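One protein chain omitted, others in place.
Now for chain A:
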Amino acid sequence: MSAGQLPRWVDYGLIPFVNLAAAFLVSGLVVVLIGENPLEAVRILLWGSLGYGEGIGFTLFYATNFIFTGLAVAVAFHAGLFNIGGEGQAYVGGLGVTFACLALDHIVPWYVTLPFAIVGSALMGAAWAFIPAWLQATRGSHVVITTIMFNFIASSLMVYLLNSALKKPGSMQPETRTFEAGGRLPFLNDVFPSFGFGYAPVNLSLFVALAACVLIWLLIWRTKLGFEIRSFGANATAAVYAGISPVRTIVITMLISGGLAGMMAINEIMGSQHRLLIDFVSGYGFVGIAVALMGRAHPVGIVLAAILFGMLYQGGAELSFEMPNITRDMIIVIQGLVILFAGALEHMFRPAITRLFTPSRALAAEEA
């Protein structure tokens, strides 16, 4: 271990923990600023998200969304790409789920529809990521900017489609018709009544999300493609020199990323809303950025971070009932602070922590 390098547990445990602690400390200060008691707020938040079956159900429901969008951002991270377009990709991914459900819900049971919905959402999400990916790979236009643009284009496109072709005939609401039983995933409460999830919309897509985590772990760390993705992300020049095609790597990575983001729609559309409606993504795509940063782009970290954000979303809803001053906007503030401290200011505490750990080891080296 050379000078300035830190033990692994410090690098992967202590520093992220310190960053997170800072984010939550500042969040606490915001709560104080509003004139509420932060400890009481934490108590309500924990109780609301984990204190009873239905609360846990909602936490897991939100977490399912965040696992998909977090994985999407993380996969792109590994190739050194920043996919800000999860929001748009998930929105368009909703089309894939909807087509599958509208076509099949009368004819077949849900377990036949599900594979089509998965493929449909992944294809649509991937398609929405394709142009930014292709432009980055071949024309050098930055994927961050193009994916931002595509978020807005997706939003316009979906509003247009939901107001014209997809609208339920005779309805004023910009949404499709409600799916029949063949287009609805079973709620976990019906599958495992003993957990007492109550009316929480957590559904079988949670298992799809967990399966995606395993597959992504296998892909990134156990396949040739994953090795290429990581090599390209670590040092693009070296990767190209080693014969890895940049165009292929960028495009494939972004397609996987977009597909994962698109699959978020399974949880929302097929699992909970049972119809396609405007703005169903409502920022979950962006939360994926915070989740991926916090989870250090590793599936295990992402699951943990997704559950934490699920707790924030569910507990935050509870909190806004109990403390009307703390509206749900507080979650957005916390999200911003997590991204700030775990992402942009990730190196802020590193010099101090390095100093803390170096002298003792230097002494130990002398004694040896």
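As a working rule, a contact is a pair of C-beta atoms (placed from the backbone, for glycine too) under 8 Å apart; a residue touches a chain by one contact, two chains touch by 3 or more; residues count from 1.
Everything that follows uses one rule, which is that contacts and distances are computed from a predicted model.
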{"item": "Listed names \"Ferritin-like domain-containing protein\", \"3-oxoacyl-[acyl-carrier-protein] synthase II\", \"Simple sugar transport system permease protein\" or \"Putative Zn-dependent peptidase\", with the criterion being the UniProt name of the chain not displayed", "value": "\"Simple sugar transport system permease protein\""}
{"item": "Selected residue (touches chain absent from view) among A:119, A:148 or A:317", "value": "A:148"}
{"item": "For chain A, residues in touch with the removed chain", "value": "30, 33-35, 82, 84, 131, 135, 139-142, 144-146, 148-150, 152-153, 156-157, 159-160, 163-164, 286, 289, 293, 325-327, 329-337, 339-340, 343-348"}
